[in-house]
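Only one structure is covered here, and it is reproduced in the block below.
With one protein chain held back, the other chains of the complex are shown just where they sit.
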Amino acid sequence: MKRGLQFDDAGRLRHLLTIEGLSRQSILEILDTAESFISVGEREIKKIPLLRGKTVVNLFFESSTRTRTTFEIAAKRLSADVINLNVSASSTSKGETLLDTIRNLEAMHTDLFVVRHAESGAAHLIAHHVPTHVHIINAGDGRHAHPTQGLLDMFTIRRYKGAFEKLKIAIVGDILHSRVARSQIHALNALGVKELRVIAPKTLLPTAVENLGVRPCTDMGEGLDGVDVVMMLRLQRERMQGALIPSEQEYFNLYGLTPVKLARAAKDAIVMHPGPMNRGLEIDSAVADGSQSVILPQVTYGIAVRMAVMALIMGGSAEPAKGRR
Amino acid sequence: MTAAVDVEAALARVVEQLQPMLKRQPLMIGIHTGGVWVAERLHQDLELKEPLGTLDISFYRDDFTRIGMNPQVRTSHLPVNVEDRHLILVDDVLHTGRTIRAALNEIFDYGRPASVALACLIERGGRELPIEPQAVGEHIKLGKNQHVKLLGPEKLELRIQEVNG
Partner (left out) sequence: MGLLIKGGHLIDPANGVDGKKDLYVDDKGFVAGVGTAPSGFKAGKTIDAGGRIICPGLVDLRARLREPGLEYKATIESEVHAAVAAGITTLCCPPDTHPVIDTPAMAQMIQSRAWRFGLAFIHPLGALTQNLEGKRLADMEALDEAGCVGVTNGLVPVTDTLVMRRAMEYAATLDLTVFLHAEDPWLRNHGCVHEGEVGTRLGLPGIPEAAETVGVARDLALIEQTGCRAHFCNLSSRRAVTMIAEAQRQGLPVSADVTAHHLHLTEHDIGDFNTQCHVRPPLRSKQDRQGLRQALKRGVIGAVCSDHQPHEPDAKLAPFAQSEPGMSALETLLPLTLRLVDENLLTLSEAIALLTHKPAQIIGADAGHLGVGATADVCIFDPNAHWVLAGDALISRGRNTPFLGWEFRGRVMHTLIGGRVVYGHRPEAASRR
């Protein structure tokens, strides 16, 4: 069923809602496309006319400056017209349903919605109810998925580490609440990594997490032993209130990434973080700014990956051009 | 049905037509894929000193919405700044002219050249845009269902094929 919603009748990617359901080949195709967009950012005119005349609406029900900005830059580099809508909680409390908001915007001839929402399944709901010429990119729905983040993380890993099959990878942090972690897990398993571990206290590990294809570890030293990639997750400070962890100090002691803990990983391991970082909580500044950190490049790759997703979704088939001369 | 084309002879004719332009120190740019193969030969035969530029026009096509992305996009690479330079743009087959239109748009996103001359190995009529070459290897006439393809890159060979629909 997932395949049915993200793909059109001809098997082309129509929406990007979740990485679950994407084949290894589809993921690699997106990464390859992103490669060609990297060079656009290095030119003086950082624009190509691929999406000229198309309208992209960033519909953010949950505010996020950085993700919204990268989507905006990506769309503008493709020459699309971009509209940013921050639908605050107060607007929806005036009674307009999610679907009504979408319908009103559709009436203004939007081609692509980039949607971020606090509830899992919001992007799916929207995708079920838009006409065929409208496309949806999920920029994060509740705890469920953040597929473009997962893809840009895969792009980063491929750039620094090459083939996925040999890699041992650890994801550290609040897995329970993390849509980024779920997307990363689906992608890494689809790409066939050698070993995938998640590291967190029991309170932050979801039930039956092994079913997602990971090995849970509650001991960080053991979890990081010999890994090639350390993927850190952001810890929201509110977790203290929900009786999930006692204090920031204790969390940092047990699960914060310090140089000492990083030393358990492979010597050339890379450190990733989706941002924004809580320095001193989940990650030590020495590591964040250290030689193994690829956190800043992740941001650049994020633009290219989002350009690739938009181009693939909005275009026709991915077959080589015929009779173009 | 036209006889098979003599590629070497066609290349030689292009070289001859480009000779007068050499005094302006032109930069050569080939359009992927066939145009790059032809440009590599021309670049070598004309003994151009500055490196060859290559262009992938996928991002500038006018039929993107219909045909979509080809993930195997090669990146464009212009090693020398085109600003205020005389350029020779090279493609293997000139037909409707749309590829050249896309290439010109892309070049102008990199900078403002002093002039652009077009060299093509084969010119086959059927223009849909007002674009004409300055150097041609051979003019051929083809039926609507015929298509000419350059094979390479080791040994360049032109093949005429029937296309359906």
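Per-chain residue numbering starts at 1, and chain names A and B are given in the order in which the chains are listed.
The working rule: a contact is a pair of C-beta atoms (placed from the backbone, for glycine too) under 8 Å apart; a residue touches a chain by one contact, two chains touch by 3 or more.
All figures in this text were calculated on a predicted structure; none of them were measured in a lab.
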Next on the checklist: Can you list the shown chains that the omitted chain is in contact with?
Outcome noted: A
Checklist outcome for this item: Of A:Leu16, A:Ile30 or A:Leu98, the residue that touches the missing chain is A:Leu98
Next on the checklist: Out of A:Val209, A:Val227, A:Leu262 or A:Ile295, which residue would touch the omitted chain in the full complex?
Outcome noted: A:Val209
Item to check | Residue in contact with the excluded chain [from A:Ser39, A:Thr55 or A:Ser120] | outcome: A:Ser120
Item to check | Residue, one of A:Lys54, A:Arg68 or A:His144, that touches the chain absent here | outcome: A:His144
Next on the checklist: Just checking the interface: what residues of chain A touch the absent partner chain?
Outcome noted: 1-2, 5, 20, 97-99, 117, 119-122, 124-125, 129, 141-145, 179, 182, 206-209, 211-212
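Methods note: only the chains that are shown with their structure count from here on.
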Item to check | Centre distance in Å when chain A and chain B are each reduced to the mean of their C-alpha atoms | outcome: 40
Checklist outcome for this item: Interface with chain A, chain B side, in the complex: residues 56, 58-61, 63-76, 93-96, 98-99, 105, 109-111, 147, 163
Checklist outcome for this item: Within the complex, chain B is touched by chain A residues 12, 29-30, 32-33, 35-36, 39-40, 43-45, 47-50, 308, 311-312, 314-325
